[in-house]
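Everything on this sheet refers to the single structure shown next.
The complex appears here minus one protein chain, its other protein chains still in place.
For reference, chains read A, B and C in written order, and residue numbers begin at 1 within each chain.
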Amino acid sequence: MGYTAAVAGASGYAGGELLRLLLDHPEMEVGALTAGGSAGSRLGEHQPHLMPLADRVLAETTVDTLAGHDAVFLALPHGQSAAIAEQLGRDVLVVDCGADFRLTDARAWERYYGTPHAGTWPYGLPEMPGARAALAGTRRIAVPGCHVATATLALMPALARALVEPDAVVVSVTGTSGAGKAPKPHLMGSETMGAVSPYGVGGTHRHTPEIVQNLSEAAGTPVTLSFTPVLAPMPRGILATCTAPLRDGATAERITAAYRERYADEPFVHLLPEGTWPSTAMTLAANSALVQVTVDPDAGRLVAVAALDNLTKGTAGGALQSANIALGLPEDSGLPVTGVAP
Amino acid sequence: MGYTAAVAGASGYAGGELLRLLLDHPEMEVGALTAGGSAGSRLGEHQPHLMPLADRVLAETTVDTLAGHDAVFLALPHGQSAAIAEQLGRDVLVVDCGADFRLTDARAWERYYGTPHAGTWPYGLPEMPGARAALAGTRRIAVPGCHVATATLALMPALARALVEPDAVVVSVTGTSGAGKAPKPHLMGSETMGAVSPYGVGGTHRHTPEIVQNLSEAAGTPVTLSFTPVLAPMPRGILATCTAPLRDGATAERITAAYRERYADEPFVHLLPEGTWPSTAMTLAANSALVQVTVDPDAGRLVAVAALDNLTKGTAGGALQSANIALGLPEDSGLPVTGVAP
Amino acid sequence: MGYTAAVAGASGYAGGELLRLLLDHPEMEVGALTAGGSAGSRLGEHQPHLMPLADRVLAETTVDTLAGHDAVFLALPHGQSAAIAEQLGRDVLVVDCGADFRLTDARAWERYYGTPHAGTWPYGLPEMPGARAALAGTRRIAVPGCHVATATLALMPALARALVEPDAVVVSVTGTSGAGKAPKPHLMGSETMGAVSPYGVGGTHRHTPEIVQNLSEAAGTPVTLSFTPVLAPMPRGILATCTAPLRDGATAERITAAYRERYADEPFVHLLPEGTWPSTAMTLAANSALVQVTVDPDAGRLVAVAALDNLTKGTAGGALQSANIALGLPEDSGLPVTGVAP
Partner (left out) sequence: MGYTAAVAGASGYAGGELLRLLLDHPEMEVGALTAGGSAGSRLGEHQPHLMPLADRVLAETTVDTLAGHDAVFLALPHGQSAAIAEQLGRDVLVVDCGADFRLTDARAWERYYGTPHAGTWPYGLPEMPGARAALAGTRRIAVPGCHVATATLALMPALARALVEPDAVVVSVTGTSGAGKAPKPHLMGSETMGAVSPYGVGGTHRHTPEIVQNLSEAAGTPVTLSFTPVLAPMPRGILATCTAPLRDGATAERITAAYRERYADEPFVHLLPEGTWPSTAMTLAANSALVQVTVDPDAGRLVAVAALDNLTKGTAGGALQSANIALGLPEDSGLPVTGVAP
């Protein structure tokens, strides 16, 4: 156990998933667990599936509690990370699962979040070009949004090779855990079972500028995006159906080759065998993203689909993968590539 | 009870929904019930929720059994309707819930279905321009595919007014009942719960040419379409997220006005109040389609979403609605506008 | 339309189901709709599936609003019905979907509810012996609890004929809507999907004394009861598995005959064909209860299983069935015997 890790926001879904993974991590020991309103209660009340930690008591989320760890994972509401990070010292690895430091464009931040921009940290999607170099040795990581990671992995290879026009449509179907644990009427079991419904329609969802940022970086040119997230009746999982117009000469063969090449050495991104399409059920609890692509010649479009578990590869697993890189550990330490099914 | 109605394929999902609605229809009496492999068994074994018909015995699907009714509803596998319809006489109303007579383009039929084109019948989506006139008095009706009805209702008003380019992307999330009742490995409960997955990707799904046909008719010009159906863990419901590039001058106001105007007098299509988005849960067991639209100025796109119950408005309810028109009955006879929730 | 009906608590699940049924009732017109915290808002915000009533505005739940109707249905939290009923006048039919007037034993009430006993009204389970006589012409009805109706229908015939010992074990699995619409952490979609869990274990659930009351009345002797409700991942439905020791001479034949006889003339209780067991999926949105029984010779026990929709036959449908009797209408007016499936 070389490192100690604290988790702020341990009573929530992202915090719980971080702890599930940390418990199996060969080099990290679970340190302080903190919470907001749940401070003072046993973790077992909030995360009964984390039996080895059931009797741990949640502390208040303060710098004092979090200080003294090698790594601090923040699973907090937007806007709370900056103040904590500032006081934690530059030698502590701070991994923010929230949005505060994801965007490079301050105006985009202000438009979508309505608060001053806190800054930009190295971006925790190791599969992006240059990301591993930026993550190596860093002490600050901004973990991507879950829809963002999915859509980026689906479209990046085609945009990077200029096989499609920089004009994407993404419909991203997700389970309910992405909306968090705070009780809201429309997220009740009675309301969600049997319900498929869109939200944040028309480019208003906060993951929109972040997807644009990633796709534009991959394409080397500004990308236009129509993004619609859709809620589906399952606790976990995201499936993004993504499409963009084919450029001249972009055949199915060239596209498949580009994806195969791009992801051949990625430990957690799998291009499925031809004819097999991703399903969220293939990724439950794994740090894996599954991708498949095809060409629709009548529509003149690429269709790329990616699936992943929004809490694992989409949040906590991705955070840990990036933290491994930052700390110089094997990138796949403590990260399951195998899912749970059925 | 002015009319008698037979149902061929009474043991399946579409047949069961037809019977559920016919039992409440003030002018139709349930006549012969027929089936394929299930002939000879009690309906109660296959449709235990249809208690008033539990002891009715399923007959073989033959012309003799079906003859002598005022209306015959066919819920059969593709390719079986033509032979039956030919022998039933021109005075019998034949309503085909299958695909055989939906397409006008014989080449499109042959490409997608691989058999000779049987012909084209009046199209059972009364909300399409001219449809009611074509349905009035007809004795042959082709009921639309369920994804088709949903996508058509979502995009038709914008295309009809040339507010968008004829270049649509549709991602249509549906429950499992659309895949029918025959046991298949990937449709088992253990496999579908927790699973969101695409199928028929790349323009290969058979509803593709039918959506193109409808949208092109609405637009008055050929429409290009990228269509991806997605399976979600619920028994019923379709939610189609549809987008197309805005034309110059297509403001949110003009678009909303076009939809409001187009659907103001429709008994079964409801444009929701601003800011409210359709959910499949709002339409369970109702013959209602819910629609909402918005404009994404950054993407330069319309986003239109429609939801309906694939077995009710998407199949059996739509069939009955069209049959009512054909027989000169009130269009809403026996058709619930109210859904079941939660 | 002979009668007007007000619904207090129209924004909740029981209220919504009452309205769904009232909209189809041939003799009742929907009058005032009232709510607590949601007063002033459109019904469509809370019950989007009730499209014909979408623009009705919810009034405050006051006597003034409710007065002047022929029938007032109360779907309110426990303890609020008595005050309203007292002021409504003896000529108004008041149907209480809450618990206030269900129990005859004041001590049982006080023990389980912790407040003074408000009294006892005619009991709205028409299938109980003598219930229809008590309901005819009454202007006060106490609608049974949903678990109570299910367990009572499952065991009553065997106890009434003294075919089993008065010592019952009931495990009653139910969907989430029975817990109401108020957001609570353990009822969120993320928490309920995949979760089967008991609650109110050890005889502490408030439906316990009411089941005891009914079974004891049926048996003509005090019945001992072990009752465990269990939450399952579905919005609607109850399935009660009930067992009691066989008395001497209680053969399978005699038991089946007793159930067949007891329910032969009941419009809404169906003894299934031998070998067919009830499923909640057979009863969705119907006012039907399904029952099956068998004998376990090794255990020396009767096993009786009943299924119904907790919101329909278990609450709103049962309420309307009893109201029909009270008003002298056909008992099945406006009540669907046919369910929705799949």
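Note that a residue touches a chain if its C-beta (ideal position, glycine included) is under 8 Å from a C-beta of that chain, and two chains touch if they have at least 3 such contacts.
These numbers come from a predicted model, not from an experiment.
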Query raised in the report: Of B:L66, B:A118 or B:M234, which sits in contact with the chain we cannot see?
Result: B:M234
Report summary line: Contact with the hidden chain, among C:G44, C:G145 or C:P233, goes to C:P233
Query raised in the report: Residues on chain B that touch the omitted chain in the whole complex?
Result: 13, 175-177, 179, 181, 183-185, 187-194, 233-235
Query raised in the report: Going by the touch rule given at the top, which residues of chain C touch the chain that is not shown?
Result: 169, 171, 173, 190-191, 193-199, 201-203, 208, 224-226, 228, 230, 232-237, 239, 241, 243, 277-281, 284, 292, 294-301, 303, 305, 307, 342
Query raised in the report: What residue numbers in chain A mark contact with the hidden partner chain?
Result: 13, 16, 20, 23-24, 44, 47-52, 176-177, 194, 235-236, 270, 272-273, 276, 279, 281-286, 288, 290, 336-342
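Here is the rule we use: only the chains that are shown with their structure count from here on.
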Query raised in the report: Between chain A and chain B, what is the separation of their C-alpha centroids in Å?
Result: 37
Query - Between chain C and chain A, distance of the C-alpha-averaged centres to the nearest whole Å - result: 45
Query - chain B residues counted as touching two or more neighbouring chains - result: 194, 235-236, 279, 281, 284, 342
